[in-house]
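With one protein chain removed, the remaining protein chains of the complex are shown where they sit.
Up next is subunit A:
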């Protein structure tokens, strides 16, 4: 097996589905920011989980060693992806599993639908899965007359409320307990009217609600956290036991997994099953992890399928500077530490993948030319907290900057005439190329004071500079520049007065 590519290079083929925002980040963020309940819930939740993560990470003397190993394993996976996929396929198939390949969301949805139809069922139970959210499977199945029941508590809350997940790990993080209680009372067909908002009681209500579904389900749809190439093993990491129910009880199991989820060897799991739980829920280990390799006669589903999904992953892989985004193990640590996410919440990002990872992954998968996703790389202050928290050391800030560059380039390429930004940059180039150019420009400073008026602030800049003043004011510029002041003070013969301040005139 060789990875050398000898054919014609193909243009990247981008993904579709729920990775495309429907409005720009600034627009969505403005709306979400107005929701004070959401912000309070989010602030509480992200801080709780951050503290837990720090505590359990600090417990391990070799956390950094593990991150280094994790990062290298994922880089090695991407570098050898074709061979590893073939190896995984051979092992999974040898044990009775059936593999399907899907170029994009549409194809994946069609495959899953056809597999369900073959069983004659019109209902499926689902384990929380990012991949199936990405392709919009539930909505597609509904159109085809198949009901998909989410069984993860948070997904259930979101589904019952006809809402969208706002966080990849705890999708209902934007709801507090009393809101959850209201949703249950309103939407569950059979529910104790005296239900309190204690999380334990709410969890019990979910158990009762889903129990019959689990015990009678014939078909389950899941995602997968890892696929191990050298053994053909799949892994689902979870807490509640809904995953175990779905992976064990039904006759048919259909798993949808992105092609980047592989790890080369079984023993690589020893790294990732330490990195993932501590980074995501801040636990030493999640309550349940299930592993299966194809079909086990007499134990669990006997009709086992896996849909391998591209949907823009190969496009992300083609970006030399962005491809490490595919190393993501969806732990959500970057979200929980992000000052932007903490305020806007997950909905503002539009895509299935919110937060810092979403801000790079979504545009990488859809292409930066995707109208609404092109604003995502700007949804960051580049503070770097996400990079520090990431268990596989994805340099998110660096990729954000890279994608901003791509965005500017692509917008420039679209227009024949130079953009405002081009003109500004050209102007800056001229201004900074010589001291006399700068001097000339600085003569215009008093003009700025004039614009600022009596209250000495500029509230709105023209053109694209207006982006800066959208959410902040600019103080009036001083009447002279440092260089002008220096020249005046150091004119031959001028006495340097100790204690002179630059803007004496300003203070009046």
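Just so we're on the same page, contacts are C-beta pairs under 8 Å (C-beta built on N, C-alpha and C of every residue); 3 or more make two chains touch, one makes a residue touch a chain; residues count from 1.
Going forward, contacts and distances are computed from a predicted model.
Matching "Lactate utilization protein C", "Amino acid ABC transporter permease", "NADPH-Fe(3+) oxidoreductase subunit alpha" or "Sarcosine oxidase subunit delta" against the UniProt entry of the left-out chain gives the name "Lactate utilization protein C". For the options A:225, A:281, A:303 or A:362, the residue in contact with the chain missing from this view is A:281. Touching the missing chain, out of A:256, A:271 or A:476, is residue A:271. From the options A:239, A:302, A:419 or A:439, the residue with contact to the unseen chain in the full assembly is A:239.
On the side of subunit A, touch with the chain left out of the figure occurs at residues 3-5, 7-10, 12-13, 41, 44-45, 48-49, 52, 61-62, 65-66, 68-69, 72-73, 75-76, 78-82, 85, 95, 100-103, 107, 151-154, 157, 170-173, 175-177, 180, 199-200, 202-204, 206-207, 210-211, 214-215, 228, 231-233, 239-242, 244-245, 247-249, 259, 266-267, 269-271, 273-274, 277, 281, 283-293, 296, 298-300, 308, 310, 314-315, 317-318, 320, 323.
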